[in-house]
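Notes for the one structure printed next.
Note that one protein chain is taken out, while the other chains of the complex remain in position.
As written, the chain order gives the labels A, B and C, with residue 1 at the start of each chain.
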Amino acid sequence: MQLGLVGLGKMGGNMAERIRRAGHEVVGFDRSSPKRDVDSLEKLVQALDAPRVVWVMVPSGDPTRSVVRELGGLLSAGDIVVDGGNSKWTDDQLHAQELGAKGIGYLDCGVSGGVWGLQNGYALMVGGDKDHVATVQPIFDALKPPAQTDESGQELPAAGFVHAGKAGAGHFSKMIHNGIEYAMMQAYGEGYELLEATDLVDDVPGVIASWTQGTVIRSWLLDLLVRALDEDPQLDRIRGYAEDSGEGRWTVEAAIEHAVPMPAIAASLFARFVSRQDDSPTMKAVAALRNQFGGHAVRAVAAQEAERPA
Amino acid sequence: MQLGLVGLGKMGGNMAERIRRAGHEVVGFDRSSPKRDVDSLEKLVQALDAPRVVWVMVPSGDPTRSVVRELGGLLSAGDIVVDGGNSKWTDDQLHAQELGAKGIGYLDCGVSGGVWGLQNGYALMVGGDKDHVATVQPIFDALKPPAQTDESGQELPAAGFVHAGKAGAGHFSKMIHNGIEYAMMQAYGEGYELLEATDLVDDVPGVIASWTQGTVIRSWLLDLLVRALDEDPQLDRIRGYAEDSGEGRWTVEAAIEHAVPMPAIAASLFARFVSRQDDSPTMKAVAALRNQFGGHAVRAVAAQEAERPA
Amino acid sequence: MQLGLVGLGKMGGNMAERIRRAGHEVVGFDRSSPKRDVDSLEKLVQALDAPRVVWVMVPSGDPTRSVVRELGGLLSAGDIVVDGGNSKWTDDQLHAQELGAKGIGYLDCGVSGGVWGLQNGYALMVGGDKDHVATVQPIFDALKPPAQTDESGQELPAAGFVHAGKAGAGHFSKMIHNGIEYAMMQAYGEGYELLEATDLVDDVPGVIASWTQGTVIRSWLLDLLVRALDEDPQLDRIRGYAEDSGEGRWTVEAAIEHAVPMPAIAASLFARFVSRQDDSPTMKAVAALRNQFGGHAVRAVAAQEAERPA
Partner (left out) sequence: MQLGLVGLGKMGGNMAERIRRAGHEVVGFDRSSPKRDVDSLEKLVQALDAPRVVWVMVPSGDPTRSVVRELGGLLSAGDIVVDGGNSKWTDDQLHAQELGAKGIGYLDCGVSGGVWGLQNGYALMVGGDKDHVATVQPIFDALKPPAQTDESGQELPAAGFVHAGKAGAGHFSKMIHNGIEYAMMQAYGEGYELLEATDLVDDVPGVIASWTQGTVIRSWLLDLLVRALDEDPQLDRIRGYAEDSGEGRWTVEAAIEHAVPMPAIAASLFARFVSRQDDSPTMKAVAALRNQFGGHAVRAVAAQEAERPA
C-alpha cells in the first residue's frame, strides 16, 4: 500500500526503509532531510491517492501537535493520521476528536525498537478505532517483528503488535513500557554497583554475562549491558548521567492520578533526576540540619571544589 | 565423572537427572526421598572413589551448615564439597575455612533455573579456588545451558556459568541476581497495575504479550507473565501475597554495608513485606495522626471488618 | 475591618469565630449552615462596604472555582477575593488573571491549623500582590498565631504568616507543607512499627512519649502521636487506612515537573495508596511470576478469604 511519512530522522528514516523493504510505497517528507521525496506537507498530501494514510514521526509536544493540526487542514474525510511519536495520551484524545470532527481517522501508535528496529522489527502499541487499525494493518505488519518460537520450539503467540484500546491507549501502553524500562535499567544498575562494591567478586562482567542464559533475569537489556561492559569493562568512559524522555514522568503522574503505588519506577525516575544534579539542595538542607543539631562539620563548597582534580 | 549429591528435592532431583543424562554417575542421598541411592552420608562417602566431589543441595542455614560440618568429618584431604543451595556468602567463608583446614576443597555455587532448569539448563555462579573449579567443571558443564546464538545468528559468548571469585562470590552473585529479580518483577507488576487502572486500554494481556518481541523490556520474566495472564487473564485467582526467600533481604543488607544506594530493589522488598500484612502499624499511626490533627475520620477496625464479605 | 466569608464549615466556622474575637466584623454566607448571616452571595456582596474583601473557604476544585467565578460577576474594581481553601496553584493563576482583568484583586492563602487553629491560631501562606496583602493584613493578623519565645526565652522571628510570592505561591507553599507532613507522619509510623515489632521494647507508648522532650525529633506531630497512643495504646481501634487530600499528589507532580528528586515524600504518598487497596494488582503479578518461575505456591483468593474471620 501507499504511505505518507512525515519525519525522516533516526527513527523515521529507518522505519521508511523497513516499510519499503516489505514492498510498500513510502512518500517521505521532512523539514530538512535530503532523503525526503517531497518538500512540503501539501505536496505530500497531493502525492497520495485517497483514502490516504499519513504517519507522523516527529518529536512529541509542539512539533507533533503542529503537524497534526496542519494535516487536519489538508486531508479529507476517510483519510487516516497515525502518530507514531512519543506523544502524551492526552494529546491523542484531542487529536482524535479534532480530526474525527472532519471525518479523518486518527491512530496513536507507540513504537519501540530503538536503533535495532530496522533489523529486528518494531514493537507497536496502537490506540484508535478498529476499522482504522484494519486499514493500516499492512504497514503495522511490515514494521513489526517476525513471529518467533520459544525455547521449546513452539511458535509464540503473536507479539510485537497490539491494538490496545481507544484513542490514547497506544501511547499510554508505550509510556508504561518506558516506565518499566526505567526500573529494569535501575535494577540492573543497582546490582552492578553492588557487584563492583564487594571484593569477593573478581570478574564483574563475567558474572553479568553469565546471567544471560538460564537465569530468571535474562533479558534483552541484560544482553545490552553485556555489550556495554565488553566495550568498557568498568564503564570508566561513561558518566553516571541519565536524561529522561518524559514518558517516565508521565508514567508516575498517571500512577498518581489513578492512586497506583509505583515505588520502584518512581525511585528509578528520581535516580535519573539526581544523576543530573551538580549538587543537591535537599542534601544541603540535610547537611545544614546535621550541623545545627549535632555540630557535625559540613563540607564547605569552596573546600570541596578544591578537592576535585582541576 | 562421579558425583555425590545430598538433597534430592525439587531442585536436587532434577539436577541429578540432568547430570546423569550427560553421562555422569550420581550417587544420591536424601533424608527421606525414595529416589536415594544410599541411606546415610557415611554410605554416600564410602560409595565414592577418592578424590570425591559431594554436591550439597539442601535448604540454606542450619540444614546446609549441618551437612557441611558432617561431611567435614567424613571426607578426606583432596575431596571437594560444593554448596549449590542458597546459603549466605558469610556461611561460605566459614565453610571454606573449616574444610580448608582439613585439606578439603569448598566451592559455593549459586544456581538459577527454577522448574525450567532440567529442560533448559541451570545458570551457575561459582566461588572458590580455581583448581577446585577445574575439577568440578564437567558437572558444571552438564548443568549449564547449551551455547546459544543471538538474534543476528552469532554465537553468544559463554553464558550460564561463571567463576565469579573467591569463596562466597558465587552465592553473593546469585544473591544480587535475586535482588534484581525482585525489582524486575516489581517493575512489571507496577506497569501491569497501571494498565489495569486506566480505562483507555481494553486488552491488558494483549498489551503485555505485545511487549515480548521488539521492545527493550522483553525478557524471560515477561514471557512468564504472558503465560500467567493466559491462564488467568485478570489474575483473579491469585492473592497479591509474596514471600521472600532471604536473598532479597541480604542484597539490601549488603548494599547498606557497602553504602550502595539501592532504592528500586529495596522498594521491591518492602512491597513484599506489605503484601503479607493484614494491617499496617505504620498506616495505623498515620491514620491516628490525621485524626488527631485534622479531625479526619479513621476507619474503626470493627466497622471495616464488618464491610468484608463474611 | 469588615470581611465577607463564604463557607462556614469546620474550618470556615472556626476562622469566623477567631476573626470576630479580634474585633472584626464578619458577614458569613454558606449554602446551608444555620450560622450564616446572609443567604446568597449577592446579599453577601451587598452587605459589605466597598472596597470589599471576600474570603472563600469552600472545598477546592469545582466548588471554589464556581464561587470565585460568581464573585467575579458580583464584585467591583478595587475589591479583593481571598481563596483560603486548598486550591491547586494553577487555579490561582487563572483566578488572578480573570479577576485582575476586572480590577478585582486576588490572593491565595494556604491555611494550616486543623481543629487546633481556633485556639492556637492558623499558619497562613499568601500569594499575590503586595498592596492586596497589605489591605487584608488585619485579618491575617487576627488569624495567625501569637508571637512566641524559644526555649531560651528569646522572642522568635515572626512566624505563622508569610507573603510567599506571586499568585499561586501561597497554595504552592501550603502544598509543599502538606507533602512534608506526609513524610513526617510516615517517618513516625515506620519508627512506631519497628518499635512494635521488636520484643526488646516493653513500653512502646513510653518510648514515643519520651521523645517529646530533648530529642531532635520532637514536634507537634509527635505530641499528637502521644495523644493517640494515650487513647489507644496499640492503635487497636484504628485501621491502617489513610486518605490523601490531593496536595500530596500535587507535591510529587510538581517535583516531577521540576525534576526534583522526592523519594521520601513519594514513598509516603504511595504508602497511603497501598493502605486503601483490598488487594494489590502489582503483587498479584509478582506472585504469579514467582509461581511461573519457581513453582512457588500462590495464595488462592478463595483460600485466603476463607482464612479471614467471618
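Details
As a working rule, a contact is a pair of C-beta atoms (placed from the backbone, for glycine too) under 8 Å apart; a residue touches a chain by one contact, two chains touch by 3 or more.
Just so you know, these numbers come straight off a predicted model, no measurement behind them.
Across the complete structure, the visible chains that the omitted chain touches are A, B, C. When you scan C:G12, C:G84 or C:G114 for touch with the missing chain, the hit is C:G114. Here one chain is not drawn; of A:V54, A:V67, A:C109 or A:M185, the residue touching it is A:M185. Residues of subunit C in contact with the chain left out of this view: 89, 112-114, 117, 119-125, 127, 144-145, 148, 150-152, 156-169, 172-173, 176-177, 179-181, 183-184, 186-188, 190-191, 193-195, 197-198, 200-203, 206-207, 209-223, 226, 251, 254-255, 258-265, 267-268, 270-271. The chain not shown here touches subunit B at positions 216, 244, 249, 252-253, 256-257, 259-263, 266-267, 269-271, 273-274, 276-277, 280, 282, 293-294.
The chain not displayed touches subunit A at residues 10, 114-116, 185-186, 188-190, 192-193, 196-197, 221, 224-225, 227-229, 232, 235-243, 263, 267, 271-272, 274-275, 279-296, 298-302, 304-305, 308-310.
We take it that only the chains that are shown with their structure count from here on.
Rounded to a whole number, the gap between the C-alpha centres of subunit A and subunit C is 37 angstrom. Separating the CA-averaged centres of subunit B and subunit C is a span of 45 Å.
Work out the mean CA point of subunit A and of subunit B, and you get 31 Å between them. Shown for subunit C are the residues in touch with two or more other chains, namely 263, 267, 271, 274, 280, 282, 293-294.
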